[in-house]
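What you see is the complex with one protein chain gone and the rest in place.
Moving on to subunit A:
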Amino acid sequence: MSIELGHFALILAVAIAAVSAVAGLAGWNRSERIALLMRQGAILQFLLVAAAFGALIQAFVTSDFSLKLAYEHSHSLQPLLFKITSVWGNHEGSMVLWIMILVLMGAAVSVFGRNLPRQLLTLVLAMQSLLVAAFGGFTLFTSNPFLRLSPAPIEGQELNPILQDIGLAIHPPLLYTGYVGFSVCFSFAIAALISGRIDAAWARWVRPWTLLSWCFLTLGIAMGSYWAYYELGWGGWWFWDPVENASFMPWLAGTALLHSALVMEKRNALKIWTIFLAIITFSLSLLGTFMVRSGILTSVHSFASDPTRGLVILVLLALFIGGAFALFAFRAPALRAGGLFAPISREGALILNNLFLATAAAAVLTGTLYPLLLEATTGKTISVGAPFFSLTFGAIMAPLLVVLPFGPFMAWKRGDLIAVTQRLAGAAGAAVFAAVLIVALTGGSISLAPLGLLLGFWVAFGAIAELVDRAGFGRMGIGQSVRRLVGLPRTSFSTALAHFGVGMSVIGIVAATAWQAELVTTMQPGESQTIGDHMVTLNGVDNLQGENFAAETGRFTVAGSGGTRQMMPERRVYEASGMPTTEAAIETYGFSQLYLQLGEASADGGRVVRVWYKPYVTLIWLGAVAMALAGFLSLTDRRLRVGAPRRVTAQAAAAE
């Protein structure tokens, strides 16, 4: 019963969205009152989709296998958490989650957008509704999650075992919030193009949405990377796989958007480019979500894909992305260019940032789509692997990292490169010292790795130097400097923290790649092996029974600088599907990790064992977390709210 109610709720939500979209787009400049209607429509859509989503969750939790989706992707023995995550561990359910977040964003705009000019609000909500109608319709017609089975099977087929993991509980909702959040920026961009009004205030209104989506996307990517690292058991944290690229491209474009919107907000410049980026970012999000879903791109770890839906998705993508760019080409020339600035200035630095990030996104896009194009045109099957991405992406990122610390030191309009270099000398010296010290301690040779490390330290110390300089340490008394530091606006801290996070990630990537140790060997029970300064001993292998799987568990003792610890990697076979998985065991020492994987039994009673020592590997993800935290910190800045126009000004603007 509740499933049918959920089904009807989703149909009703799509219908309301369709009506809202048409009404809003047709009547945005006819009546002021339509804005109220749009806002109520957005809230209604949210409530209805929430009901539909709730009905699905209830069916999964109660193991109602008369629901086809629950039968195919859930099992009564699964722990409660994984029953819930099974809802979005498949194509249909993940579409509902996607739409759920879309309507949540629409409702949030409706609630927090009271101060927006009515016409802008109407257009934004109309665009959101259009997205809901299109993708909700797609879900209902091609991937309906509410289909029933009769007679109802007694037992379900179980969620893909490697998705039965806490990482999957968190990863898709975070990632989708990031992807879908950019829909708000997209809608704002389209609204600006349609109404022809765009100014610094527009950038201020869009900024919280960009920041919020960017934070979630950052966390989602980091989470996905960590999940692949420990769950897929390959010991790698990034594979330049199409799925990963799909999430990384909107991140690169979104990061560029975040920075270009700053220029627009502060200096009223770069308007057309910012609008363009807002469209590109969401287009890449759509491309990312649906290219993978449609099965057009095969990937080593894509799960819920079905090629038969590909065509419909391609048509939808072509309509939205193509339509947006057509509108852009048609309307953008009418937008007025803004303030002037010298090439050496804060604006110039931010343009450079945008240039490098956009180029990097283009390089990743090329590498991801090139095999597809080549196959379509010549029939040759190729793969563009990690070497391509490392080469091009690395080469594009390196200069960006070199110039990054200069940016925040530059003055708006006209900067002084020499003065900024002098103020950064301390950070540069410290970075060189740290890199040289580490290379000397580890006995490394002069190669790319120390240079990479140097870049990481340079960015991290540069971020700290900015705070120190702003607070005036060294130029005035300590007490006064501390007071100044505390009094700095939160955005200063968030800039420094985000850039520091970039430095952390770079250091982690370089260290874990260059200095990792790997050992693959066959071990007999009782045998010990040494990796770095850790001694790994295999005590034995036990057979264990889990809730819905049988496991072989290796008992290892690791002795080393961090004391003696137990590590228990597993090989599991899941009962319902008979599918084997490998559960790596990971021990963290400071920022470094020891990663242990149990292989199959060898003929002589031993075990193949794979051990990695990954120095400073956790910095990669901690850096990303720092970036996301910085984003949230920036969201709480008072100036953002004070800067937002009050209702009075909104009405005044409307009354013009």
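Note that contacts are C-beta pairs under 8 Å (C-beta built on N, C-alpha and C of every residue); 3 or more make two chains touch, one makes a residue touch a chain; residues count from 1.
Criterion: contacts and distances are computed from a predicted model.
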item	value
Identity of the absent chain, which is to be given by its UniProt protein name, from "Ethanolamine utilization protein EutA", "Cytochrome c-type biogenesis protein CcmE", "ATP synthase subunit a" or "ABC-2 type transporter transmembrane domain-containing protein"	"Cytochrome c-type biogenesis protein CcmE"
Residue among A:S2, A:T522, A:T537 or A:T557 touching the omitted chain	A:T522
Absent-chain contact - pick from A:Q157, A:S195, A:S481 or A:N539	A:Q157
Given A:S2, A:N115, A:S481 or A:S577, the one touching the chain that is not displayed	A:S577
Touch residues of subunit A, complete complex, unshown partner	157-158, 160, 162, 232-233, 298, 300-301, 303, 340-343, 348, 351-352, 355-356, 359, 362-363, 366-367, 370-371, 380-385, 387-388, 391-392, 395-396, 520-522, 571, 577-582, 597, 599-600, 602-603, 606, 608, 610
